[in-house]
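Yeah, one chain of the complex is gone here, protein chain that is, but the others are all in their spots.
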Amino acid sequence: MPEPLLSINDLVVEFKTEDGIVHAVDGVSYELFPGETLGIVGESGSGKSVSTLALLGLIPQPPGRIVQGTAMFKGRDLLKLKKRELRRVRGNEVAMIFQDPMTSLNPVLSIGSQLGEAIKTHFPDEKDEAVKNRVIDLLKLVGVPNAETRFNQYPHEFSGGMRQRAMIAMAITNSRRC
Amino acid sequence: MAPNDDSLFPTAQAVEGEVIAPEGSIAPLVDDTQAAGLDLKVRSQWSYARMRFFRHRLALIGLFGLVIIFGAGIVAGHVAPYGYADIDLEHILQGPTHAHYFGTDDLGRDQFTRVIWGIRTSMEVGVFVAFVSTFVGLVVGAIAGYYGGWLDNLLMRVTDLVLTLPLLAVLLTATRLLGQGSQWRVSLILVFFFWTGIARVVRGIYLSLREKEYVEAAKASGAGDARLMFRHILPNTLGPIVVNATLAVGTAILVEAALSFLGFGIKPPTPSLGVLVSDAQRNPNDWWLTVFPGLAIVAIVLCINFVGDGLRDALDPTQRRMRA
Partner (left out) sequence: MLTYIVRRILYSIPVLFFSTFFSFLFVSYAGNPVNLLRQNPRVPQSTIDHLIHQEHLDMPVIERYFYWLHDVFTDKLGKSLVTLQPIWPQVTRTMGHTAQFIIISEVLAIILGVAVGIFSAIRQYSVFDYLFTTISFLGFAMPTFWLALLLQIAFTDIFLHYDTRIFYTSGLNSLPGGPAWSWDRLQHLALPIATLCIISFALYSRYMRASMLDVINSDYVRTARAKGVSEWRVIMRHVFRNALIPITTVAALNFGALLGGAIVTETVFSLDGIGFWFVQALGALDLYEVMAYLFVTAIFVVVFNLIADILYGFLDPRIRYD
């Protein structure tokens, strides 16, 4: 029986609001095995986004708070990692693609530089030329036409669908498989 | 969601885990939810706004301060210990004492009395200018934003003209030429320039809401222009308008004080805090003559700004605030 890649156990996340404490996530547990794709479904407000954001420490605390629970990934509890270690995991071992490509990309930076940032953050010694080529390859991979010209363009010049693909490309830059 | 004529805000909004909806419309839902053991809070928009306003401590302090200060201004005749023009040559240029809280000037006039009367004038000017300019701005902005086209263009060009020249300079010119030192003339001149600000805000709202679905829905069910403009879009402007108008009172008071200080605004015998400060320059080293009128202005405008801030928190739906 293979080991689970990701193991969430009894995760509880609460938020302090003007009307008291809201339990956004109330005891969630699941396991994810290598090669598996897990779909989490639920109504609006059921805590899908919050539970996932909590894994990468993207819940602002305050007003949020991870009350209890563990998230074992490759033998480490993501929820207990120090800031520096967590940063090494983000975008490198665990990546996130956000729902709204319109607001999830920085409007004043070019697509190329934002994707390049994903690489340079974790591999600062890479040459600019190499990074640029890698980004262009990724854009081609996700199906963005005219990748060379698009590299220097800004998010508002991309259509909604292309923005989404750029976000996907950004998430998989450091994947060992692509 | 179809517009509900009984509420001021046509649609329900979901805010941070709560549902804000017109009272009575979702009562059955609430019953079911509570029966299932889940917690659900329902409030109407007004009580939500009211709650947010009163949470804002500074706004309450400001409101309290305004009640006291404006209250004193309203009943100036009864509160002031002396007459505005009472001369007392025995006690000229005295600092603050028990008999004269704010001291006396070079003619022995009680400064406390004069400041209170000055507050009254400032209050009248501020409220008048804010009220009238808001009304004018609302009408013009609504028409321009709703009908669009050349009417809107014209409005924009006019407001641009007003914005090109530095406000104080233009106001100084206008009051010098037309003001004649009269409080009401000066107020009207201020209105003439202040309405443009509100007009722009209102126009923006009308422009953006004109195309919204619920307006289309109302149109489809036969609503005329006037009904659409007043019943459906107007309520959405109330929030920003109230905030804008409140802050305008403060701005008007500051501007009038500057105009009067330079000698081009309100002139004696009408009391004015700006004139008091400028008179004080005959005796610059008697600090109380300069400080107290100015302090009155600061206190008023500060309180107004606190209240305006609280109102903005409570009423402006575009603000998302996460309280820590």
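When the chains are written out, they are named A and B in that same order, and each has its own residue count from 1.
What we mean here is this: a contact is a pair of C-beta atoms (placed from the backbone, for glycine too) under 8 Å apart; a residue touches a chain by one contact, two chains touch by 3 or more.
Keep in mind that what you see is a predicted model, and the values were worked out from it rather than measured.
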| item | value |
| --- | --- |
| Full-complex contact with the absent chain, from A:39, A:107 or A:145 | A:107 |
| Residue touching the undisplayed chain, where the options are B:167, B:188 or B:207 | B:167 |
| Among B:66, B:233, B:301 or B:315, residue touching the chain not depicted | B:301 |
| For chain A, the residues touching the chain missing from this view | 56, 58, 60, 83, 87-92, 95-96, 98, 100, 103-109, 117-118, 121-122, 154, 156, 167, 170 |
| Where the missing chain touches chain B, by residue | 157, 160-161, 163-170, 172-174, 176-178, 250, 254, 257-258, 261-264, 274, 277, 281, 284-285, 287, 290-291, 294, 297-299, 301-302, 305-306, 320, 322, 324 |
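The rule is simple: only the chains that are shown with their structure count from here on.
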| item | value |
| --- | --- |
| Distance between the centres, which are taken as Cα means, of chain B and chain A, whole angstrom | 46 |
